[in-house]
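Here's the structure, in structure tokens; my notes come after.
Yeah, one chain of the complex is gone here, protein chain that is, but the others are all in their spots.
What follows is chain A.
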Amino acid sequence: MDTKDVTINANDFEYSFSVGTKFGQLSASETLAETLRNRLGLTGSKEACNEGACGCCTVIINGNAVTSCMTLTVDCDEKNITTIEGLANPETGELDPLQQAFLDRYAFQCGYCTPGIIMASKALLDKNPTPTDTEIKEALSGNFCRCISQYHVIEAVSDIAKGVQK
């Protein structure tokens, strides 16, 4: 690790951290989930399993859905990160159509896993705007939802894929 600083771009805002072991410095072992939640107050994505199995901490890094609990912040230097807080229009507050589809389809119950599911869906739709239901299910197979909102989630993502406007 040569760099002394790490700069990440989270939701169109640039944050630079000094890397080291002193109080307040970003340690080399700090995960992106910890940085987002504990330093930046972006608590939308959740740290649930801390082993990359449940997808609750999913964010988008340079276009890819990534489990932030399995990503070191020092590996995110110069990368663009979008979290659930960065989806709505920052000026007007207008929701991303995908968020609106989740509202229209009642696509959550406890809502704890929802930010991760929305971000995984968003990354899929950005790459493939018209996924089939099978592709949607595959893309979300790393996201755990125990309330069983899967049926409604698939409807919501599928609405966007099919251009359905409610």
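In this section, a contact is a pair of C-beta atoms (placed from the backbone, for glycine too) under 8 Å apart; a residue touches a chain by one contact, two chains touch by 3 or more; residues count from 1.
The working rule: contacts and distances are computed from a predicted model.
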Among "NADH-quinone oxidoreductase subunit J", "Xanthine dehydrogenase molybdopterin binding protein", "Cbb3-type cytochrome c oxidase subunit" or "Alpha-D-ribose 1-methylphosphonate 5-phosphate C-P lyase", UniProt's protein name for the complex chain that is not shown is "Xanthine dehydrogenase molybdopterin binding protein"
Even though one chain is not shown, chain A touches it at residues 37, 42-51, 53-54, 56, 83-85, 87-88, 95, 99, 102-103, 106, 108-115, 118, 134, 137-138, 140-154
